[in-house]
Each structure stands twice: as structure tokens, then as C-alpha cells.
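Encoded as C-alpha cells, the structure appears first; notes follow it.
The complex is shown incomplete by one protein chain, all other protein chains being positioned as in the whole.
Labels run A, B and C following the written order; every chain starts at residue 1.
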Amino acid sequence: MKLWAYILRRILILIPTLIGLTLMVFVIIHLQGNNLLLAQYLNPRLTGPAKQQQLEALTERFHLNDPVYIQYFYWLQQIITGDWGYTNTPIYSGSVTTAISLFLPNTIIIAVFASIIIWLLSIPLGVSSAVNRDSIRDHLIRVSSFTLYAMPIYLIAIALIILLGVYFHVLPFSGPVNPLLVSNLDWYKNGISYPTHILLIDALIHGNLTVAWDAFLHVIMPSVTLALGIMAGIIRILRASMLEVLEQDYIRLARAKGVPEKIVINLHARRNALLPVATSFGYTVAGLLGGAVVIETVFNYPGIGYWTTQALLVNDVGGIMSSTLLFGLILVFTTLILDILYALIDPRIRY
Amino acid sequence: MEKRMEAKEIEGLRLSLVIFFSNKTAVVGLMIFMAYVIDALLMQFAPSMLGVNNPNALAFDYSNTIPQPPSPEHILGTTYFGVDLLQAIMQAIRIDLGYSGLIVISGALIGALFGIISAYAGGWFDEILMRITDIFFGIPYLVLALGVGFALGRTIESMIIALIIVWWPLYERYTRSLTLSIKEQTFIEAAKASGVSDLKIMIKHIFPNTLPPVLVQISLDLGVVMAIFATLTFIGFLPTGNLPELGYLTSLGLNYIQIAPWATIFPGLAITIFALAVNLMGDGLRDVIDPRRRSS
Amino acid sequence: MSEGPVIKIDDLHVYFFTRRGIYQALRGVNLTLNKGEVLGLAGESGSGKSTLGLAIMGLLPRNAIIPKGSIILGNGTDLVEKIRGKAPFKKDKLNLRKNELLIRNLNKHLQKIRGKRISMVFQEPMTALNPVLQIGYQIAETVLYHDAERLIRRALAREKVTREDLRNMIKILKNEGERGIYEYALKAGLNGIEEQIFAIWNREDIHEAKKEKMIIDLAKDKLGLFERIGLKLARKGMLKIPLISRLARRALIKEGYRVAKELLSSLGIPQVDSVVKMYPHELSGGMRQRVVIAIALANNPDVVILDEPTSALDVTIQAQILELIRNLRKKTNAAFLFISHDLSVLAEVSDRIAIMYAGKVMEVGRVEQIFEEPLHPYTKMLLDVIPTMEKDTLKPAKGTIPDARYPPPGCPFAPRCPFAKEDCLKFDREIAVTKDHIVSCILYENKK
Partner (left out) sequence: MIAAFGIRKYFNVKQSMLSNLMLKAVDGVDLKIRKGEIFGLVGESGSGKTTLGRILVGLLEPTEGDVLFDVDEDVTSRYENALLKGDKEELEALSKKYSIFKKRGNNRKILRRKMNIVFQDPYSSLDPRMRIIDIVKEPMIATDYLKGEAAEKRVLDLLEEVGLGKSFAQRYPHELSGGQRQRVAIARALATEPEFVVLDEPTSALDVSVQAQILNLLKKLKQERELTMLLITHNIAVVSYMADRVGVMYAGKLMEVGDKIQVLKNPKHPYTVSLISAVPQPKPRSIRQRIVLKGEPPNLIFLPRGCIFHPRCPFAFEECGWSTDEIVDDLSYLISSKYYESFGESVSIRTKDENTIIIENAKAELISEIVEKEKANLKSLTAIKKITQEVNYVEIKIHDFITPELYKLDDGRKVACLLFRAEEKNA
């Protein structure tokens, strides 16, 4: 199959998935009648008659008196045009889209740092664990990856906080930055930095290296925690697939050719062993996003996840529903991109 | 030749046991797992034997609410509101293990049912199920559980339902792929040629052959689901009150992490050790069903 | 034909340790492979024939031990010296981890020999090639890791050669034959060009005029900038330094692709220019097997082990591969060890045949001897069970091959043998009935 045909097919498959995704969120909203939908679009700042007026307007706009499937299309239209309703949480109150633009960058920066750590560490660890099967090193890697895989991610966070934060005081573990450093800056207000909303980058833009360094230190613990939680799974898959690949005929042939063992491992075996890891990219991204919810809560890091849990605590529909939808969309599109990249790497996928 | 048959090699069940017990870490895992199960059973049927009156509620001691370090009186110390940690953890194991067992097994049953049917029947049914599970895989499960649970109302029942809804697609995919590979084997065709009906083939041939790997998966997932369960209560999904639950216990201790780290460490360890144990056990079980391991 | 042995196997034992017991795969194998011959190795599954091939290559799994015996190459190297009798035991159990290190050590030791002096073709062409690497690369690296010099030489010679040189060489080729080219190339400092000329000249599918044009075009085929830098680095021995070595290796691999094209077209593969850039899944089984054979021949080895090279192929494709092997035998001076369960296949290609059963060699002889005057009852049975139109019934021996964990004493075939005597349980010798016909059966003890 031609590559473009594969990509086209992959995009076409996306359509039912997207419909299903939105449908599911819509069904969730409707499980309790129209209340949740109304609550999501009701501006929390309104009171009295203005609120009543908006309620009526919303009933009109979403055709709430019509059959449910019609309501879905009006709701979908609303979502597509970018109007996601309102949120009212202790950390932010206002339109969902603004909330996302403020919180998403922070989640992205943690996820990116975590991904870098994952890719730098998990491949060599997984490979060397498989190659030195049953050695002390293998046992160590296996048991620690088992443990990390088994632990709920918030416990990894707490363990790191106790170890690095409480006992050794080497790293900060709460919030995005030391509040004292940013209290007087004109580009940082109410916990939000400008223009990109990513403190680390904004600080660099404004040339404030002290703040940038501090922001960087604050990112380390959350991203390391996230990385540790997800790495464990990757190491396990990689080790298993590496062990399987090492038994394959083509590895035997590579050895029979007299190719040095280092090349056999690092080229012949590793490239094949990484394929199942690449297929599980989707899970990795899902893990990153799901983990971010917990991590940001534990570290009080103002990302989408933190916002979600804050929304949960005050029963804010807008926050919960929008983040469910948002995470879904992010995941669906990243898997799409990763699948296409994967097709570029593996010659067999295109048949 | 007959003689060789008499001097019979280790076969079947005995071989399985030999393989499992030759994996030391798996045996340790099994022992820990059994300890948790026994604790949960005792707590369910004879809580008084463990010195607990009401296994469903934490026994607060308002006389000294600040967490105390481990002492002969409180072997693992106490946590906020003066709860004895050892007792609380023993209570919590019943709740966590019971509910995660319920979630995993129901998820597995639903998933296996759909998985077998969709892979065996193929066609549009399969296609639709594939798309449906795609959607479930399209949202991080923690977030989905949050969303579903929230919409159903923040109670423990809705949390369980939410987790089952999140969990069955995993089993659907897994049994589907297992069934597809079993379907390739010619004994299925042989059964068809012998006149066995499709329903019977699914029940008599496919289901028993998917069972062992699914059981292994269940044992591995017990730990994962317990972790998610604890995570959800930890981030405050449930208005917990005095529910003895490991995630809740950790969050109770978290406020005192600087002065009383044990209040966080012990409940955390209780989860970690369990999850590690089922993983080790599952790994050993996987060796047992792995034909390559069997023959080596 | 026989100019002395290239491989001499002496009393070779190979055991595998498993949970279910110790499998005695080879129990005292004696065999010689002579220069330039095709030795057919026949046997049913469980006879140890594949283990023998793998033992020669040193490609043993981690639970294998070699308690005694030797495999000696023509120049006197003992291939199994590094692991013979060295298996690490803990009480009665083999320490797998330590044994694996031992085998890894053996691998390292044999790395320079494998693919260079001995090479192997496996049964399953569908799985023997790495699915994510290009065909050309998989051939090229075989040359690269054994004879990087050759690649450098080739590229530099082409860089230096002029049209005038090539015209002269064609003239020499026509008048004096291949000999003259070597001398010319040596004199002009162009060695490395001659094999490229021969590769074109010996092709059968194109006309002489086209060949001449292609040869002269070699002078046009100059190196790119990066290749030139890469080669320079490679020549200075910079293949060990990271990053720099990449550049050098890339240049060498590129030259290796040319070698691959030459090899493949000599094995009858059309459109090699596109084939070298393909991935294995784009080729059919027969094509892949040719690629694997090309890999095996890339460094002009002394010994090629063919482990059931045609068993996974269809009859018409099998015929093509057998034809290819027959031709190769004439063209190269390598010795072939052809392992197969199919006696008829061996009859087509072998000079001599060895029959194995339960880890031992039952009979060795020239191919006519084995087929026309088989001696061992097992060989006779094997010939009797080949189904044909003329036969009314087939006469297989009763029972099955003995359990490799509890092999019977003496002759392993005795429990199934219609001529078995009591002494068979004690008999364990090889008898040379004639100089080149050896059988291990008590029936011939007094007949030699």
C-alpha cells in the first residue's frame, strides 16, 4: 500500500472515533438530564434575572426541548465553533477556552520534559536488561520497573517528595515557581505569566535567568515522577520484545555473518524490538496525560490536570467535561501523528 | 517404547507447578497475595478476630489526633484523627482488594464475552466493537473514569461502575487478539468440519483456550486497578468521611508529611507491596502458560 | 576433488539442559568435509543434523554444553575449544547465566571466522532476513565487518581508473583471460577494479557490447564528497571512533551495495538496482533464499553450511535453488555441507552423504554407494519408505526415534532394527567397509 493511502485510511478511521468521543462526552453530560449541560454553559458570574435569561437562551440554543439526538448536533456545533462553556474553580473562573490556554502550556511542558527523560533512559535500560538476562543488573532493572509499574503514580510522587524534598532539600516540590521571586514582576500576574503562559520560556524571553532556573527546578520533580511511572511499562515491553527478537532467525543470521555483537544488539535487534514499543505509543501518551492529572495535583502545578481536580472538588461541570473532551482530542490526534510516523519507520506496515 | 511412557516425564499440572515454584519471586508474590486475601476474608467474615468492630469505618481517636510514631501500642503508628494505622490498613485491604477484584473480574467477563464474539463472528459486529473500543482508548482511563464517575454522582458505586466501563475495552481487545490467533489453529476448523455449532465452538474450544492468559492478565490488573482506585480517592473523588481506604489513608497522612512521614509511607507501602506481589505472581503464571518456557 | 579436509569433526558431543532433563543431541559424531565437495547430511527430526550445523557455527543456545569432541578447521583452529568441557555447574544443575557468558565469549571468538571462512544458509527464508533493513545493507555489512579493506580498495580503484585503462583491460580480457587483468590491475595500482570488471563480464543476460559499455562506464562512476571523506577516514583506521566512524561506515556500506548488486545478479536476480533497496517482505521466498545465499557467499568462504535450504520452498523453486547450488559448486571452491531430511534432494546435489540417527552418524559414503548399496539397516529403511508409484507398501521400522534424554546404549537403531542382536546394545563403532564407505553396524564387523 502506498503511504498516502495508509495516511488517508488512518484519517478516515479518525472520523468515527471523533464522533464517538464527542458522543460519549455528550452522553456523560446527559446522564443527569439537562442540568449538567446548562451548568457547563452558564456563566458562573451571572446572578439573578441575568442568569435566568441566559438559562432560557441556552435552552433555546441547544434545543433542549427537542429529542436528544438533535441536541447532540447543536452541542457539537457549539464545541466545534470553540465555545466550550464556563468553568468556576478556585484557581480560575471564566470561559473554558481561556482556562485551557492558561493551563495547557504547563501540562505540555511537563509532558515534554517527561518524554525526553523517558526516551533517554528507557531504551538503554530495557535493552541492557534483556541482553544481560538473569544478571544482577537485569534483576535490579526488572524489580524496580515492576515496582514503579505497580505503584500508583501519586505514591512515586510522594516517595520523591519525601526523599528529595523533605530529607535532602535538593528540589522544590510545590507550585511552578518560588512565589517570592515573581512577586514583583510585571509579566507575571495571578500565577499566570505572559506572553506564552509557560513560565520557563517567558522568563527566558524577559531575560530573567534566576526565575527561569527556579522554574526549571520546579519542573524537574513532576516530570521525573511522570517519567518514572511511564518508563516502567516501556522498559517491560522493550525487555520482553527484545528477548523475543533475540531468538529470531535473522539475529542468528546476523551472528552467522560475523557482525559484531554490538551491532547485532544495537541495530539488528533493537530496531525490531522498538516496533512493539512504538505501537504502544498511544498508551504512553494516554499514560502521560492521565499521569499529569495526578502529578499536577500532588505538586500543585497549575496545568490541565490540576484544574480538573480542582473542578472535581467544587463539582464544576465545565472543568471536568471539557478536560475529558480535551484529553480525548489530544490523545486521538497524537496517536494519529505517531501512527503515521510509525508507518514511515516500519516498512512492513504499508504492506 | 511403553517403558519410556512409564518412566514418565513431569507433565501437565506438575510441570506447571514446577515452573511456577522455580520462580522464587513469583512464590514470594503468591505468598503476599495470599496474605492480603486472608486478611480481606477475615475482615469480611470475622472482623472481631482482628480486633475490629466495624470494618467499614475508621476508628477515630479524638483524644490524640496528631499522628504518633510507631510504638508497641501502635505498631505502625497512628495517622490523623488518631487512627491506628495497622488496623486501618487491614481494614482498607478488604475494601481495596474487594472492589478492585470486583472491577477487574466484571470488566474481564464483559470484555471476554464481547472479545470472543467479535473476533469469532467478524464482520460488522467486529468493526463496530473495534470503533467503540477505539473511543475508550481515545481517552486516558483516569480522566474517563473521572468524567463517567462524576456524571453518575460521586459515590463509591458510581466509581466502581465508571472503572468497569473504563476497564472492559482492555479485555475486549485482549481476548479479541487471543481469539484471532486461536481461530487460526486448525482444531477450530476441525470442529466445524465435525459439525460442531459456532456457539459450542466458542464455549468448548475458544473460551477454555483464552482462559489461562486472561487469568494471568487479571492477576496483573488487580494491582493496576487497586492503584487507580486508590488514586481516585487520593485526589478526592469520593467524599470519603471515615472510609478505610488506602488512597484516602495516604492523603490523610500527606498533610503531616514533614513531621510524620510514616503516616503516608505505610499506607503507600501497603498498595505498592500488593501491586508488586500480583505483578511478580502474574509473571510467574505467564511463564507457566508460555509454551516456550514449558518446553525449555 | 578431495584435497584434504576443510573441517574435521571428532567425537563431538552436544547436550542441551532443560527442565525436563538433559537432551543428548549429538553423541560422538565423526565427520570430515573435504575441499570443494558437497557433503549431504540426512536424518529425520531429532537426529541432531541441525545441531551439528549450528555447533560448527558456534550458534548454540544458552543451555547447550559441549562435554567433549572437537571441530577443527582446515588451518587447525579448534572451533569448540572455548567451551569444551567448561560448562559451569552448580551441583547437578547447569548455571545458565554463566553458561550464557561462556557462549557469548565463544561468539566473540568466532566472530572473525563466521561469515568469512564458514557461513550458513538457514531453512526459513521468510524469517532469516531482518525485516527492517534493506536487502543491500544486509549483504553489504557482511563484507564490511570482515573485509573493509576490500571495499576501500574497490572504491579507490574506481576513483582512479580511466577509460583508457578500462579499454586496455577489456582488450586483455578478450585476449589473455582473467589472469592478465590481475597483473594489469596490480601494475597500474588499480587492484579492486578487477572484481568489478569480472562481475559485469561474467553476466549471462547481456550482450558483449553492453558489457563493454558498462565496464567503460565504471570510469564515470566517481565518488561523492561525503563518500570521499568517509573513505579517507576509513583508510586511516577511524572506524572505531564514534560519529566519525559513521561517516566512514556510510561510505563503505554504499560501496557494499555495489558488491551486493554484483552478487545478486550473479545469482540470477533481475533488476538488482531496485532489489537492493527493497525490504525482505517485498521479495518472494525463492528470492529471499537467493539473498541469504548471496550473504553466505559474500566473502568467498571455505565452508557453506546449508541447513534445509529448500524445505520451505515449492518444488519448482526448489529446483531453481538446487540448480543454483550445482552451478555454484563449479564456480566457487567452497565446500558445502547440505543438511536435509529429504534423501532425494541430497541425491541431486551431493558428492557424499552421511546418514544421522539419534545423535550419531550411521553411515557415510559416496552418493552412489548410499543409494545403490546401502549397508546400515536404517539407511535401507529410509530408502524403503520413500513413496513411489511402483511400491505397493512401504516398510517403515516400528516404533519411534529414541528419547534423546534416555538414549539406548550401543546402536541407537537397535530397538527398531529387524536384524538386531543382543550385542547391538554394546556395539558402538564405525567400520570402514571400503576406504570411503563407513558404517556403524555390527553386521559388518567381520566383513571388512
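In this section, a contact is a pair of C-beta atoms (placed from the backbone, for glycine too) under 8 Å apart; a residue touches a chain by one contact, two chains touch by 3 or more.
In this text, all values refer to a predicted model and were calculated from it rather than measured experimentally.
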(message) For the chain left out of this view, which of C:Glu323, C:Glu373 or C:Glu445 touches it?
(response) C:Glu323
(request) Can you work out which residue in C:Phe198, C:Phe371 or C:Phe427 touches the chain that's missing from view? (result) C:Phe371
(request) Determine which one of C:Leu186, C:Ile386 or C:Ala432 touches the chain that has been left out. (result) C:Ile386
(message) With the missing chain put back, one of C:Gly53, C:Gly286, C:Gly359 or C:Gly410 would touch it. Which one?
(response) C:Gly286
(request) Against the chain that's been left off, what residues of chain C make contact? List them. (result) 44-45, 205-207, 209-210, 213, 284, 286-287, 314-320, 322-323, 341-345, 347-348, 350, 367-368, 371, 381-389, 391, 393-397, 400-401
(message) What does the interface between chain B and the hidden chain look like in terms of residue numbers?
(response) 11-12, 184-187, 189-197, 200, 205, 208-209
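One rule holds for everything that comes next: only the chains that are shown with their structure count from here on.
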(message) Is the chain-to-chain touch network here best called a line, a ring, a star, complete, or other?
(response) complete
(request) Would you indicate which pair of chains has the most C-beta pairs in contact? (result) A-B
(request) Averaged over CA atoms, how far is the centre of chain A from the centre of chain C? Could you give it in whole Å? (result) 52
(message) I need the residues of chain A touching at least two other chains; which ones are they?
(response) none
(request) Write out the stretch or stretches of chain B touching chain C in their complex. (result) 1, 4, 7, 9-10, 15, 18-19, 22, 295-296
(request) In the complex, go through chain B and note every residue touching chain A. (result) 25, 131-132, 134-135, 137-144, 146-148, 150-154, 223-224, 227-228, 230-231, 234-237, 247, 250, 254, 257-258, 261, 264-265, 268, 271-272, 275-276, 278-280, 283
(request) Using the touch rule from the top, collect the residues of chain A that touch chain C in their complex. (result) 133-135, 248-250, 252-261, 263, 267-268, 271-272, 275, 345-348
